[in-house]
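To start, the structure itself, in structure tokens.
Every protein chain but one is kept in place in this view of the complex.
Chain nomenclature is as follows: A, B, C and D, assigned in order of appearance, with residue numbering initiated at 1 for each chain independently.
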Amino acid sequence: MYNDKNKQKIVDIIKNAARKHSLWVLAYGTGCGAIEVPATMTSRYDAERLGVRGAATPRQADVLLITGYLTVKTLKRVIRVYEQMQDPKYVIGFGSCTINGGMYFDSYNTINQLDLYLPVDVYISGCMPRPEAVLEGFGKLQELIGKGIANGAQQYKENLDFYRENQKKVIKNWDFQDYNW
Amino acid sequence: MESLLMNILGAVTTFLLAFAVGMTYGGLRRKIVARVQNRYGPPFYQNFIDAFKLYSKSTAIHHGAMHFLGPAFIMVSSVVSLMFIPVLTNNQWFPNLNFQGDLIFLIYIMVFGPLGMALGAGQTGNPNSAIGVTRGLSQMVGFEIPWVMALIALMVQYKTTSITGLLDIQVQSGHWFMFENPFAFSAAILASLGMFRYSPFDIVGAPTELASGPMSENGGKFLFVMMSSGSVFAFVKLTLIVDLFMGGASNLIILVIKTFLLYMIPVTYGIVSPRYRTEQSITYFWGWPLFFGLIAIIYAVFF
Amino acid sequence: MDIINIILVIFFAGALITAFAAKISSIVQDILFIGTILATSIIFFLNINTNTETIINLSHINLTLGLTPLSLYFAFIVFGLAVLAGFYAVGQMQGKKKKGYFYFNYLLSIAAMFGILVSKDLVSFFIFWEIMTWSSYLLVIYNGENVQKTGIKYFVLSAIGAYSMLMAIVIIHSLTGSFLISDLISGFNNMSANMQILIPVLLLTGFGVKAALMPLHIWAPDAYSNAPMSYTAIFSGALSKMGIYGMVIVFLTLITKLPQETLIRDIIAWLGAITAAISTLWAIKQDDAKRLLAYSSIGQLGYIVVGVAIGTPLAMLAGLFLAFMHGVFKSTLFMVVGAIEKQTGTSNLKEVTGLIRKMPWTFIAALISIIALAGIPPLGGFVGKWMLYESLITSNHYLLVTLVFFSSTAAFLYCYKFLFGFFLGQEEKEWSHVKEAPAIMVVPMLILSLISVVLGSFPQLILKPINSALSYYSLPDTYNNLWKESMIFNKWGDQVALTPIVYGVAIVFIVFAVFLFFKNRKTSRYVTTKDISTSGEVPKEHENLTFKENFFQPFLRAVEPAMKRQMDKYMLAFAKGLEDLFDFTRRIYNGNGQTYAIYAIIFVIILLLLSNNLFS
Amino acid sequence: MVGTPVLFIVIPLLAAFIIPLTGMVWKNSVRIIPGLVLSYMLALSVSLMWHITETGTVVEVIAGWKPPIGINLVFSPFSGFLATLMIFLGLLVWAYSYKFKRNVDSEPALKYFILLMLLVTGSVGIVLTGDIFNMFVFIEIVGISGYGLTSFYTRRDSAEAAFKYLFMGSIASTFLLLAIMIIYSQLGTLNIAEIADKMPMMSNKLKVISLIFFILAIGIEAEIFPLNGWAPDVYTQAPGPIGAAFAGIVVKSAIYASVRLVYTMFDLSGALDLFIVIGLITFIVAETTALRQERLKRMLAYSSIGQMGLVMVAFGIGTKEGIFAALFLIFNHAIIKSLLFFSGSYLVYNKKNKFIKHVNGMGKYLPITSILFTIGAFAIIGLPPFAGFWSKLAILTAAADSKMLMLIAIILTVSILEAVYYLRVINRIYFFPKKKSTEAKKPTLNALIVMISLGIIIMVIGFYPDLITGIIDRAATDLMDKTGYIKDILTINN
Partner (left out) sequence: MEKYLEILNYTIYGAAILLLLIGLYGALTKKSLIKIVLGLSIMDSGVHLLMISIGYLKNGTAPIFSPGHENELAKMVDPVPQALVLTAIVIGFGVTAVALALVIRLYKHHNTLRIDEIKNLKW
């Protein structure tokens, strides 16, 4: 149903309206970005007024928030968490490290570009991005959802081979179950 | 045939009312908590959005039959107990299912839900779920005692075990039981703190340590059912206390006012309290609430 | 010959033949065993008659056998369970040693239970009681060397009970000159006040042992958990009910005539309630399913005792109804454990996990029985619990009802532990080979759980015989008064109508089950229990994701003060002390012939010194 | 009339002296003749029992001297019952040990059977005689044959046991003589009936003293506490069947003697209470001691002592029900304890110390013996439907009828201990693994027959006690009837 990018059924409009105002975030607290999330959620910036709310487990979450650099080891877990999330799901890359490796661009054990491995819907740049930027990122994501074009999960499913290839390139001890839906 | 149809219609209306009220109260609670924490907070209808979103999520995986049936059990508990509670005193709008309800039956059907949730959570195999469930059941043993004692005090005092009977006595005499037997009311209120599982008694979900406990493997529709069941259940509990202690409600507005006031007790208590450990939570209920319960029974017997 | 005699003879003959048929073939043995049970139960069910009376004349004692409505009710339990557990036992005993031994004692104890129920005089009652005791004792020690202590404990406690009963019996005989129960009842008013207290107390001690009442219960956990499970189904389901049967008679006929009636009733009821509470706590602590169920049995028997002891019509109904229900669901659960033990080789809740997909039918039986056990509507257990609470509240036992309620609520904990431990949780590779138990074991369980379900909506099936049993002992007719069809009400007129409840629960359940289950079953995919949110970690085979250790630790920590003291330990210490004492006293026989001679002289001297007092 | 009571004494005595002679001619006659003699005696006594139901007590006057001057033998329902029982047990012991002695050391079967015959003679004599000095003689016969049988095996500690027995026995005989002499010097007669008749003439003090001496002397044979130190040793060290013979024959005769004393001869009111107290103490001490035994036979011995204490208690109750119960208990104890000794000695066969642990796992290797032992144990514990239950019920009923509630409580409490130690053994038999060094000895055919017939008797009596209760009832009535006894003897004309 996400195939037609510009055409949404009325049901989808309602659904997306609900989805964009109810983003349950699974904050994968890697790197230094994790410290920005509490600030975003608590009283000064209060992301909850936008419907953004923490989720405890991947099964409940809509948004995977990756807050910083990802070592290869961490990547493995992130992929698993992502695959455990239920559709519809979105990924927010948080901070420069997820975009181009940031200050770890030449590290031997971090990945440089997150969207080679996971379909990122929204990047938030900065090192680190301030809560205002984070909120901006969430706003962007809501906008995309409202339009019905935040379809990273769809991409992932379609281009699974590509992602798998990239993932297996860096992750040597590959022991995942198949991701077959 | 017609009455059956009316019954079903009435059941659906009651359910919808309970759902709506429960959801709204949940949203209001979030708002209030946010305001207390000096935040703006989500809109009061945020819970509806969340519920709808959860409903619209896909259910791509499951862990077996009990994973499906567990939420169904919870819903059974909430809805059936709703069926047996007189929502309003004059039975004009919701006449059909205000069955000559029995209090003991209600006590039992109310624990049906946690057990069903426990089963559903059990099959997922997540250790956090099991831990959450054990905590929940333990806590339940804690608060059931003062709760039951309060109810027994009422039953003893007015020589009936029927909810409707207790309600009728209040309506006819015009005296609320919360003033007739304040100790029973105190015990019931303190026990209801535990029933709502808001902080400081939120040891079951405990998102920070148990990853939301029994719910941790449930997303999408499962969570939707759980959430709506929780809302209905909140309504059930509030209405029950209103019926038992506060003279019921003759129309919806009074009902909402009374239940909302009642609801504010656990909410406000929760805002200012940090979380208990499990055994602290249990022994909390075996302290003052139990004492109040005892006094309530003695009061009921001798005065 | 009379029907009762025929049944008894078939039982005894069948037991002997079955025991010796081991020489011929194992299958013949099975067939004989089942044949005996079936033959007797068919004869019984086809010829139910409470009018006949058989008298066996001995020179000093007349043994009178005959059915009363009350014993008929209990005989239903015994025979029903005997047949079902019999089929189950055949399945469970396949390939086990000492089959003949097992069948022999099994049949004998069933026969003895039947004998107890048809006894109209105290001597035959006692005879069958003792046969029941030793045949069950032999089955308790079935598992060999390491259960000897258990066996001795069981036997000693049983002997304490039986002997206090025997004492009561001989006292009754000396006072009334007859062993007939009816003579006891009619002659009870003429006895002196002391005897009127002593006799019921002694009898209650005797019955209390089998009913696992508080200070006499220490045998039960070990005995229940160590007997073969197919027998424990009978043991806990039917045999323990014999104690209840006796108590019912005592309470209905003797205690009512006492001036101290309320005191005794309260004491026994409180004992029952305390039994229920403490054993529930202990059940929560157990890690072995058998012991868990054993403690649970004690607790449930505690409720029954409470009902019987309070003794108002509703309480009696509750007690007897719960007795039936307990027979049904607890034997199912023991059968479940037996099936699991047979399939996996262990009954430890910590070890076995995730059998729900391996043994689905067993799980269904377990689930239904657990719901019935927890007393959750709409199954049969709730009906009994409801009647119990209502009767306690309407008869002014407010603290008692709180205590009972506490244990009933706490029972959820072990109920969940049982289900979770065996069927839910992680599916370990260790148990991936496990298959469903054979049909001969599963079908009895399912039949029993079906009974639990049926009784939830049609309790009148059981309430009717209870009613006639109670009216036999001159309690008021309860039909129209306390129950009518599937409506039950207390004396204040408050009622619970089971039909709407059952319909309501069923409809709502089906609606949501359809909503979740059937709608999503096709579109969703089963994933193993390894695929859970473990902070992104991929669980390895060796990693233990099962939460079993210290399952209810916080709760147990909260109730720790109540569990500090254990009757068991006191009794064992007492026994140890006695043994040490006897070890000391037997040193009188020091082996020196001269000392013995000196004893003799001292004996004479003492007698001579005392002669003035002795022979006046 | 089929025969006279004197044959009970004469025939076995004769046989005992003839056996050595015939043994020189035909070796097997040593084994066979005692059996024939005992069977004949059994037939005789049974027919006599039959006879006396019609004609009443048979009094046999020896050598034409009428009572009270001459010695007389009394075959009353009471003494006849005991005599029959003893002869029956003697026969069983004979049958059990028929092949038993063939391969034991080099000791000939000869001595064994002679002594056995003497033992039976003496015991039957004690029961039948109506003369206290004669009773003394028979007691000494029993004693001496008992010493011999006890020390039968030279390899064991049997001499030690025999010496203890002898030591106590000598003291007993001394005091018995003293007591007899006191009575004789005062009343001038030795006939029991006449003594009973004249007893009011005796001064109370001497009466008491003589009774005490009697109790000491007979109490040593009857194994009452504290005079029973020898008993366990003897039971343990004597050959297996002799244990049964002691428990079933010798002790019974001593009990008979004491009962005869108290019920017939002495008219002291406190004596029955003394019986209860002594019996109870014996019962308690013996059973508690048995609880802690490590050796099977010793345990059985203490159990036997305890049962005897119970019999004393039952006699001490003093009512007819009490005597009925006591006699029933005597009967049951005789058959049950014999079965236990018989089967028990196979369970610990060829073991020097005969520890209880040696029975481990025997249920598999000696199935029939084990089942019989189990039946015996269940019966002696008093579990229905075995024989022991009825006697236990009888004794308790008797106690209850006499309003002795504490007595009932104590008996039942101690019975629990009894159950415990028997069950320990049974558990070991069936559920403990056998030690490799333990080897099972299959019982010989004759032993098996004896044990099975005993087991059947136990079961049959258990299911239908009426078979025996009639006889016991008559015996009890007879014992209660003191004047009848005196009349029967003193007015005899033949």
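Quick note on the criterion: a residue touches a chain if its C-beta (ideal position, glycine included) is under 8 Å from a C-beta of that chain, and two chains touch if they have at least 3 such contacts.
Everything quoted here is computed from the prediction, not taken from an experiment.
The shown chains contacted by the absent chain are C, D, with contact judged over the whole complex. Screening D:Gly148, D:Gly279, D:Gly361 or D:Gly462 against the full complex identifies D:Gly148 as the residue touching the chain left out.
Counting over the whole complex, subunit C has residues 586-587, 589-594, 597-598, 601 touching the chain that is not drawn.
Contact between subunit D and the absent chain runs through residues 133, 136-137, 140, 143-144, 147-148, 151, 154, 157, 159-164, 166-167, 169-171, 173-174, 177-178, 180-181, 184-185, 188, 190, 232-233, 236-237, 289, 292-293.
Following the convention adopted for this analysis, only the chains that are shown with their structure count from here on.
Among the pairs C-D and B-C, the greater number of C-beta contacts is found at B-C.
Chain centres here are Cα means. That of subunit A falls 97 Å from that of subunit D.
Residue positions of subunit C with contacts to 2 or more other chains are 525, 527, 531, 533.
Multi-chain contact residues of subunit D (touching two or more other chains) are absent. Interface of subunit B with subunit A (complex): residues 30, 34, 37-43, 46, 49-50, 52-53, 56-61, 207, 210-212, 215-220, 223. On the subunit C side of its complex with subunit A, the touching residues are 525, 527, 531, 533, 535-538.
The residues of subunit C lying in touch with subunit B in their complex are 354, 356-357, 360, 367, 371, 374-377, 382, 385-386, 389-390, 393-394, 396, 398-399, 401-402, 405-406, 409-410, 412-413, 415-416, 419-420, 423-427, 490, 492-497, 500-501, 504-505, 508-509, 512-513, 515-517, 520-521, 523-527, 529-534, 545-547, 551-552, 554-555, 557-559.
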